[in-house]
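Let me begin by presenting the structure, written as structure tokens, before commenting on it.
Below is a slice of the complex: some chains, not all, each in place.
Chain naming follows the written order as A and B, and within any one chain the residues start at number 1.
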Amino acid sequence: MKEYILLIDTIDEKGLVYNVSKILFANHLNIEQNAEFVDKNSNKFFMRSIISGELNPDILLKELKEVLPKESTIKINLKSKKDIVILATKESHVLGDLLIRYNSGELDANIKAVIANHDYLRDLVEKFDIPFHCISADDMEREAHEDLVIEKIKEYSPDIIVLAKYMRILTPKFVENFPKQVLNIHHSFLPAFIGANPYKQAHHRGVKIIGATAHYVTDDLDEGPIIAQDVLRVDHTYSWEDMRRAGRNVEKVVLSNALQLLLEDKVFVFGNKTVIL
Amino acid sequence: MKEYILLIDTIDEKGLVYNVSKILFANHLNIEQNAEFVDKNSNKFFMRSIISGELNPDILLKELKEVLPKESTIKINLKSKKDIVILATKESHVLGDLLIRYNSGELDANIKAVIANHDYLRDLVEKFDIPFHCISADDMEREAHEDLVIEKIKEYSPDIIVLAKYMRILTPKFVENFPKQVLNIHHSFLPAFIGANPYKQAHHRGVKIIGATAHYVTDDLDEGPIIAQDVLRVDHTYSWEDMRRAGRNVEKVVLSNALQLLLEDKVFVFGNKTVIL
């Protein structure tokens, strides 16, 4: 039997669960998993259900719209593999981790292509029979280069764009083109150490714990909604290069966990935060 | 407006959420929080809702019973402070932590009494104006001593009995008297190091991480359903006494977290496991 993911993001009011469950019941659908969250301060309601049975998404959507508040966002996604495009620069640890998972079938997604602004990673990517496109930024304006990247991404119509240590700053135009689709890994425990070389900053500050943060990309650099974070203990014996080496493990695990959440449609964006159901 | 916690533990079947939410809606009740879990393997359904409004628990229970499977366990608890009795021996760190939280109002419970098999902790407990009963086990059979303890506990009719480093083994009779009411903290990362002196065992095995486990007490020593666990890194410089000292922080935090879950009615027991909603 086919499985669908029902996602509802709306204003909280009495009877929401009743109204939704009534329609699902009337359509003879099973609720395989169900999670809800009400944010009292903002009076928002979020719901994610895995439902199974015979259904026509358009008809179900229409029925749900009739009983839910007007401002509701409702999605019914067939449970299936999503397409992703990866952007990288020179560092291979996050990209390599994705490739190994992809190769073993553990990553439940199709990697359609890898795009980089340098050619260093071509050899690695092509080992796995994935298209690699080098779009050099040499002698180009930022906007012109980015336009080429946007164009190349669009050829693959990905559901998610993963910045796997892509070391270039994106313009608002990029974000506009792929709203809530761009996942980044920042190599610090945000909001500590925003910007360039967080490991050097962390070393200079003498912290005893370092971390990594996976977040949606928005117009504000390193300020997008946080999806996942993790940390690692360090001590005075770590140079900043030691921190960077140790931090790579955290970076790839955090990115991998965040991507898994996106692949399972578990993340709602809510202001500058995420609700994960 | 009064708040109630609705707890349902039943067999999964189509329409459960619909049926429950229909009754809540018909009674003009608000769902303030809602969480469900379906265990596919065992076909079990668990639900915890915080509901608000005017309600008669007996009538609501009757209405819910009519639409839920016969084998269902349904509880409707008024949200209010629970009564607890603490059992201790000589060690003060877990007990002391509870007393400090109680004193500041952070522990949302009434500590009715502390019962111990030694008199060491009397001075500490009485500082906080809590009844302290020393029931010595000297020159007594295990059963006879335990009978006195059971009797004393029953005088206070507690909702929860907290073993705060109570170093005596309980008989099945004790557990029978207080089913799913007895919370213990074991000073290891169970199931590693069951039994006596886990820190010595951990030191001898040369582990790099130690932990603590809060669990319900059942007839099998250290085998009851686990509610919360946490860990701490150690290294070769730790003697077993160092591990014990460092471990105390984990013990008290884990017990405190587990107790908080019980006080909020968040824990379902399911076979030898817990579901925490």
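We adopt the following convention: a contact is a pair of C-beta atoms (placed from the backbone, for glycine too) under 8 Å apart; a residue touches a chain by one contact, two chains touch by 3 or more.
All values derive from a computational prediction rather than experimental measurement.
Sequence-identical chains make up the whole complex; the displayed set comprises 2, and the total in this structure is 4 copies.
One rule holds in what follows: only the chains that are shown with their structure count from here on.
Averaging C-alpha coordinates per chain places the centre of chain A 37 Å away from that of chain B. Contact residues of chain A toward chain B in the complex are 14-15, 17-18, 21-22, 24-25, 28, 30-36, 38, 40, 233.
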